[in-house]
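Let me give you the structure first, and then I'll get to my questions.
Left out: one protein chain. Kept in place: all the others.
Then we have chain A:
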Amino acid sequence: MDSITVLDVKGMSCPMPIVRTKKAMDTLSSGDILEVHTTDKGALADMPAWVNTAGHSIVEQKEVEDVLIFFIKKVEK
């Protein structure tokens, strides 16, 4: 079973949510999942765009009481 790491970047504004997500992803192994919590609405467009260019994949995305939650699966290039 792949492990899930939680990254809480609530309250941080652009570009920090993506910068922190990228750094966290760098420490994971292929197949691991990062669960990111952010309140930055800009992430709605930017997170999928970054994940796409980095070659990872978003396996689930939801919004719970103004918090955006992304489950990102690491794909080793």
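Note that in this section contacts are C-beta pairs under 8 Å (C-beta built on N, C-alpha and C of every residue); 3 or more make two chains touch, one makes a residue touch a chain; residues count from 1.
The rule is short, and it goes like this: contacts and distances are computed from a predicted model.
The complex includes a chain that is not drawn, and of the options "MBL fold metallo-hydrolase", "Glycine/betaine ABC transporter permease", "NitT/TauT family transport system ATP-binding protein" or "OmpA family protein" the UniProt name matching it is "MBL fold metallo-hydrolase". Across the entire complex, the residue among A:V19, A:V59 or A:V75 in touch with the chain not shown is A:V19.
Where chain A meets the chain that is not shown, the touching residues are 13-16, 18-19, 22, 41-42, 45-46, 49-50, 53.
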